[in-house]
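With one protein chain held back, the other chains of the complex are shown just where they sit.
This part shows chain A:
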Amino acid sequence: MRFGARLALAVITLAVTATACGTPQDSGSRAHTTADCAPYARYGEHPGTKVTVYAENRDREADLFEETWADFADCTGIDVQYEGDGEFEAQIQVRVDGGNAPDVAFFPQPGLLERFARAGKLKPASAGVAALAKQGWSADWNGYATVDGTLYGTPLVANVKSFVWYSPKFFRDRGLSVPRTWTELMALTEKVAASGVKPWCAGIESAEATGWPVTDWIEDVLLRQQGTHVYDQWVAHEIPFDDPRVIKAMDTVGSILKNDRYANGGFGPARSMASISFQEAGAPVLSGDCAMHRQASFYAGMWPKGTEIGPDKDVYAFLLPGDDPAGRPVLGGGVFTAAFADRPEVRAFQEYLASADFANARMRKGPFVSANRGVDPANAATPVDRLSIQLLQDPRTQFRFDGSDLMPASVGAGTFWKGAVDWIGGASTRQVADSVERSWPSR
């Protein structure tokens, strides 16, 4: 009898589970009037078609994307199936090799996009997408999605990395003002240090990506000291990784990050930053244990809950200055869309993603920055997003992409990060730069 009861229970459990799994997921089709659909008329009607999208954004970021293109999907009849995967960078290769490539992928690194373009897996952008790309983005930005003269996709997201986060209250209380040149920045640093507070805080722990915040620092300073030309040569390996000018930039960064008087505010000696995750590293800015934290625009989402961002709020950011107060060297990153298929519905979706309409609609939903010329800074969700968009649209801005994302992955996501960790741990600049140079793939 007991066995019978157990068997029945097992069968019921199985049946319930199976039914639950089999329940079709309604992807939210809502009633739409023709007026709602007017803006989407240009993308045509593709009833019964499906576009799969694969990217690394999950949870809320994924929801915001899906909410943004929901109207597009309803009006065109395209079923947009989004899949977010935290292991995107490793898994996209597996998916493509296994014959399961998505229709559209969001590449967080131009180098990764280039790898698939060179392997002949990506479809070149259609004429429609290319026209939108030309209209929406500068040649620099489109260049990151161009391989051997062929455009493969369009920029989707933009990040500004050259921000220094600070507490306006801390600055006001001590009579400090936002520095406009590198010299002023160093004077400010020394002034704060003299008052007994470590001026900088930093954290570079980020699982296997540990070290990247340091590489951003080095790139930012090289861009400021030597200008865009040398920076481009360095990234493309036309000058060696351990060029004397790069050594100089690293030593400049080292004078801050490897200096126990200047770092690591709130966490102890400078080398403690290897144990501190980059997400939590800025918290001492709020408690007054450090004055400045150099981190990208996306750090806005990493402040503790309830932190207000703005010029007169809890925290705000200024652009890391260079030698010339009028210059606007901006280091940044971005995400690019590219397609593994060229069916009409895939093209329509790509065109929609490439439009300023998409960027503006996405910005109205929550924090998001696009380098598209057509975005309206007024739509920005946070003051730092607005500042980022203004910087990206400023004609004086000299934007350069995060170099480690453009280098071969075994350097940019491997030996450079690892070298940065060793360097913070005490290795000499020369030693680290040489070892990265030696690791550069010869082909």
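The working rule: a contact is a pair of C-beta atoms (placed from the backbone, for glycine too) under 8 Å apart; a residue touches a chain by one contact, two chains touch by 3 or more; residues count from 1.
By definition in this document, contacts and distances are computed from a predicted model.
For the chain of the complex excluded from view, the name given in UniProt is "Alpha-glucoside transport system permease protein" [choices: "Alpha-glucoside transport system permease protein", "ABC-2 family transporter protein", "Hydrogenase-4 component F" or "Regulatory LuxR family protein"]. Among A:S275, A:Q390 or A:S428, the one in contact with the hidden chain is A:S275. Only one of A:W217, A:F267 or A:F318 touches the absent chain when the whole complex is considered: A:F267.
Considering A:G99, A:G149 or A:P395, the position touching the chain not shown turns out to be A:G99 (whole complex). Across the interface with the omitted chain, chain A contributes residues 52, 81, 83, 89-91, 93-94, 99, 115, 118-119, 207-211, 266-268, 271-272, 274-276, 408-410, 413-415, 417-418, 421, 425, 435, 439, 441, 443.
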